[in-house]
Each structure stands twice: as C-alpha cells, then as structure tokens.
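All protein chains but one are shown at their positions in the complex.
Labels A and B are assigned to the chains in the order they are written; within every chain, residues are numbered from 1.
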Amino acid sequence: MNTKKLKASAIGKHAVLIALCFLAVFPLYWMINTSFKPAGEVFSASLWPKTWTLDNYRDAWNAIPMARMIGNSLLVAIAQTFTQLITSILAAYAFTRWNFRGSGIIYGLIGLTWLVPFQVIMIPNYVVISNMGWKDTLTGLIVPNIASAFAVIQLYNAFKAFPKTLIEAAHLDGASDWSVLWRTIVPNLKAPIASIGILQFITAWNDYFWPLLVTNKLENSTMQKGLQMFMSSEANLWGPLMAATTIACLPVLIIYLLLQRQIIDSFVKGGLR
Amino acid sequence: MMGKKNWTAGLLSLTILVTAACGSSETNTAGGSTNAAGSANAAASGEKTKITFYSYNLATAGQKDGTQKLIDEFEAANPDIEIEGIPVASPDINAKVQADIAAGSPPDVAQLVFDGLDYIANNFGAKPLEDLVPEDELAQAFEGFSPNGLKLGQLNGKTYGLPFTFSTPVLFYNAKLFADAGLDPEQPPATWAEVKQYALQIAEKTGATGVHIGGSVGNDWIVQALIGSNGGKVLSDDRKTIEFGSEEAVGAIEMWQDMIASGAMGKLNDSEVMEAFSQGQVGMLLFTSALQSSFLTAAEAGGWELKSAAMPSFDGKPTTPVNSGSALFILSDDEAKQQAAWKFLQFVTSERGYTIITSEIGYLPLRPAIVDDPQYLKDWVEQNPLIKPNLEQLERLNPWVSYPGPNWYQIETILLEAVQKSIQSTDDVSTIMQEAQTRAQSLVQ
C-alpha cells in the first residue's frame, strides 16, 4: 500500500522533472533542427529535417569570418575569466586574512559596482578606450573587465567559510601569506573557484553590447556580434541564423558536455550565496 | 573611526586621481596625433589616403557582397585611396557615430538614414558638398542625376548627403492568389478603395490575408507617403510646425484603420507578414521595394508568381511616394580625406555605382538614363521587370522629411505609436493623431 503510493508520487516527480527538462532543452534542439533544414523546409514544423543539408552552415560560415570570431571569443572569454579570478582571489584573501582600516567600506564600494548598469558606463568607457587606441582591439574588450564585483563577493563568501585553523597551521610551518593563499587555500577551494570561473566564462562569452560598440571589423570582434549579420531588419534569414547561433553556442556546449559532471558537481559543492 | 574613513577616501581618491590623469593625458596625445598625422602622411609621401566607411549594408548578410564590390572597384580605380568598410547594424549606426564623435574619432564617411538628416547636418558636423567641391565640378557630377533624387539629401538648399541605397513603397502582390480569387492579375488595384475590395475578395475566396500595409513600426517613411498622398504633410515647409494631426493626415490613417476593421488587412506585424507573404499567404503587401529579390526567391521556391504595382492612390489624388533608405555623409575634418571621400561618393553614385547598387544590393538607380543603357542596367531591367513601377515612382518621389532638433527620433516615435494605436483599435483617429501632434510639437525646438 505504502510502496504503491510512494511509486505513484515518484512517477509524478519524474514526470514533472522530465517536462521541465524538455522545456529547458527544446529551444536548443529546435535551433539545431532548423539549422539542418533546407530553405524550403525551414517553415515546416517537422521534428527533424526530411532532407538534411549543410547549406545553412556553409552560408553562415561564408558570410562572416567565423573561425576568427570564435577564436576571438575564446581568447576574450579565457582572458577575462582568468584575470577576474586572479584579481578576486587576491581581494577575497585580503578581506578574510586581515582586519584593516576601511575594509568594510571598500568591500561595500566593490559590492555596489555590481548594481551599476552597463548602459550607464558604456559610453564614457568607450571614449577612454578610443583615446587609448584600443578601439577595435581585443585589449579594448578585455581590459575594462579584469575585475568583477560578483566574483569578489562570491569568493569572499567561500574564503570566509575556510577553516581558520588550517591557515594558522600553515603559518606556524613558516609559510608566507602569499604561499598560504596559493598552497593552502586555493587548492582546497577548487570547487567554488571553478563554479565562479564557469559563470564568468559564460558571461564573457555571451557579452554582446560591449563588443558591438568597441569593435569595428568583424575580424576583430567576437562571435556574438556576428549573429547580428543574420538578424537584419528587413528579412530574417532563419536557416543561416540558426546555423550561426548553433555555431556560437557550440564551443560552450561542447565544454559543458565534456565537463558536465564536474561543472554541476563544483556548483553543488561550491555553493554560491 | 575618523582615520578609517580617511584611509579609504584617500585610497579611492588616489585611484581616481591616477586614473583620471592617465585618461586625460592619453586624450590629448592620441586625439591630437590622429588628425595631424593623417593629412601630413597623405600629402608628403604619396601614401594611401585611408577612409573609414560605416555602412549598414555591410552588416547585412544578403547585401554585404554587393557593397564590398563597390568598395573593391573604387579601390582598383583609385589606387591612392583605401576604403576601410566597417559593418554597423542599422539600428545602432547613429549611436555608434555619435559615440565616435564623442570619443573624438568620427568615421570619415557614414551611411546614415534620411530621417536623421536634420540632426546629422546640425550635430554630426556633416560637410555639405557645396563647401567641399567647386560649383562647376559639383554641377558636372550631378549631371544625369534625377532632380528629385538629389533633393533627398538636401537641407536648407545644401547637399549634406548623397542618396546611396534607398527604395520606395510598392504594392507587391501574389498573382496566384489573385487568380484563385477570380481577380485579373494583370489589373492591380490603383486606389485604396479598390485595394480594400480586392483584399476582401481574396480573403473570402482563398482564406489568405487580403492586404497588408507595412511601415507602422520602425520608421515613418510609409506613413509620410500615405499622408502625403492624401494631400497632407507631417511638417510644415518652414520646418516649425508639426502637422500630422491635420484632416488629410487623419484621413490617410483612417483608411488604414478601416482596412483592419473591415478584415481586408490582417493583424500580423511587418516582419511576420514578410514571412507570411513569402509563403504565399498574403494577397497584397505595400512595403519597401528592397524586398523584391527575397520575395522573388520565395515565390520561385513556393510556386507562385510575384508581381508589383505602384503605390495606390486616394481616389485619384496624385500619390507621393516617399523614399526610405540612406545617404552617404562626409564627416571627416581632414581635407585630404574629404577629397578622397568625395571621389568615393562620386563613384558610388556614378552610372557604374548605381548599376551595382540596383542589380546586386537591391535598391534603386538615381540616374534614370542607365536603365535603358545596355552598358549598365538595360539587360538587368529586362530580366527584372518588377522594378518598373518603382522606377516610375521616382518621378513623383518626395523626400523623407526629417524632424528638426535633438528630439527628432522621439517625434518620429510619437507619430508611429499614434498610427499603431489608431490602426489597432477602432478609436477616433483624429483624437489620437491630434494628441500626438501636440506632444510632438512640444518637442520641436
């Protein structure tokens, strides 16, 4: 009796979860599905292409310097993630390791920057980038984003939870502050650092408005800007657009598929708060 | 406590001071050097003059190649000039130019939409051609140019922009749906009353949407064309009074409202209707002629015949087609670059230039003679007879009116929203339009 009831509820549970997963994945599926349909079939609702074609991919690939832009996206995303992690690890360490004058205020000021909408600071920063001669360069895309308030706050929370006794033990062994950070704390906090890194990577990869403004030539821009090419106001080229978006999502998707276990694990273990 | 505060404040202000100092010194050196270096180099060593060219056609997959061809042919003919084509999507292009001017590095030539003409001339520092080019040279360059076409980029008697890619509103129609509905595909409707009658017949007999009038979102050129065709204006000739609340303007919008209320026009929006039309689900569509080639492809694939007619009239009143599209503006302050830019503009608007623009990018030629010239467009026009109603409309072409002052875009938006509100409801059009007129008038400066 009891087990039956339990089974029914378990089935219900799975049904709900399957429905939600379907909702989450369907757009991705539909995007890929459409991208393989020939022009005549794009408008049909068939769940898979009746005839498969790579035409859309060929069109998309030829219309913009795709390989170059993907390369740029990767470079920018990796550079940003890396620098953001380094700068925030240093900052988080400072806040947890020492009590110093103004720490509260500085922390507050850093946190507040999270609330500043990018629409507000875009133009003034563009003027600076332009004056420094970084317009239309990857430097111009990366440099304004080497620090992230979000990363600082999240890492601070992770560092705060790190047992103080371990740090003191390392200190008694004669380790300097610097080596305590890199030899004791960071290796033990791989999970939260990784999960924050992943989020920062995704954010950097998906950034759209800043590259739109800073870069001129497609060769010097990131993948997101290339998508615009297919969303012209007068006619949507659905087939090539879906092919291009698929390509734009692909690298992150592949990384995600390969590391999916670790990513989810590091999130669940790392725990943002 | 006090000490604590001072410390942070000190550190913060130090940061700001250092960074601000960096910023401003960079500004001076970088800003100063670019302009000076540009002209000196070009003049002294015979190096290439390099021109940056912002274009939204370069940012559209289907139009990129034709535009690039223009650049390539020009560079081949002028080895001392290099054109750096930069793709900027059309919704962003004004903002990008504005940001670049603010940053002290405007593009040398920009393709900008006509509705911003007033603002471009007064705020972007667009150089009137009359100031750059001797009178006789200008007159020579404009020989063979459609006089109506030349007016498009003019403001207060000066030519700020040369018309580049532009189109007029045409009535596309689906010959197959016409035949299915028992209408003669060779006899397209000439007045809006006929359009309504035909559309209702198509809707009734075939179940397809009868007609769609595009242009109620985005830009107001079709709205201006309709208001003009009913004898109205959006702005007085002295460019001071907004007039889209007038009786004629209201009459034009009432026709539009009636199309929807009567069921002749569906409720799809412009981009949806383009797709529906491509699939042969809409009888008639008044929209930009630039869509022709994509509709032709769709018609071939879908097995129906695309035809086109001139913009219908309000019971025999003369129609006033208004152009959409863009002109090329010279923004550079450097004399060598200005001259190089002028050469580029001349090439683009030459017989050869308009041939490429018409046959490969999909817009209209402003040199009427090349249409009959076998060296240029004759063969192409014979193969693409659909462009004819479009060419005929050039004779009646009215310039797209740009609103004065910094609030031009808001005024355009107010008009479009009033139109949308009118046609999506059955409310009194004149109340809506007059309210909009009052609001817009308060934004005129």
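A few remarks follow.
One rule holds for everything that comes next: a residue touches a chain if its C-beta (ideal position, glycine included) is under 8 Å from a C-beta of that chain, and two chains touch if they have at least 3 such contacts.
Here, contacts and distances are computed from a predicted model.
Going by its UniProt record, the hidden chain of the complex is named "Sugar ABC transporter permease" among "Tryptophan synthase alpha chain", "Cytochrome O ubiquinol oxidase", "cysteine desulfurase" or "Sugar ABC transporter permease". Within the full complex, the residue among A:T53, A:S103 or A:N188 touching the omitted chain is A:S103. Of the options A:Y57, A:Y93 or A:W134, the residue whose C-beta touches the omitted chain is A:Y93. Of the candidate positions A:A39, A:I78 or A:I123, contact with the unshown chain belongs to A:I123.
Among A:L75, A:V186 or A:I202, the one in contact with the hidden chain is A:I202. Interface residues of chain A facing the missing partner chain: 13-14, 16-17, 20-21, 23-28, 30-31, 34, 43, 45, 86-88, 90-91, 93-95, 97-98, 100, 103, 106, 109-113, 115-117, 119-121, 123-125, 144-147, 149, 152, 177, 202, 205-206, 208, 224, 227-228, 231, 238, 241-242, 245, 248-249, 252-253, 256, 260-261, 263-264, 267-273. Although one chain is not drawn, its touching partners on chain B can still be listed: residues 6-7, 9-20, 23, 91, 94-95, 98-99, 101-102, 104, 123-125, 217, 267-269, 272, 275-276, 279, 281, 406-407, 409-410, 417, 420-421, 424, 439.
Everything below uses one rule, namely that only the chains that are shown with their structure count from here on.
Mean C-alpha position of chain A lies 37 Å from that of chain B. Residues 3-5, 7-8, 11-12, 23, 26-27, 30-31, 52, 59-64, 84, 86-92, 96, 99-100, 102-105, 218, 271, 274-275, 279, 288, 290-291, 294, 301 of chain B touch chain A in their complex.
Only residues 39-40, 43, 59, 63-64, 101-102, 105-106, 109, 123, 126-133, 135, 212-213, 216-218, 228-237, 240 of chain A touch chain B when the two sit together in their complex.
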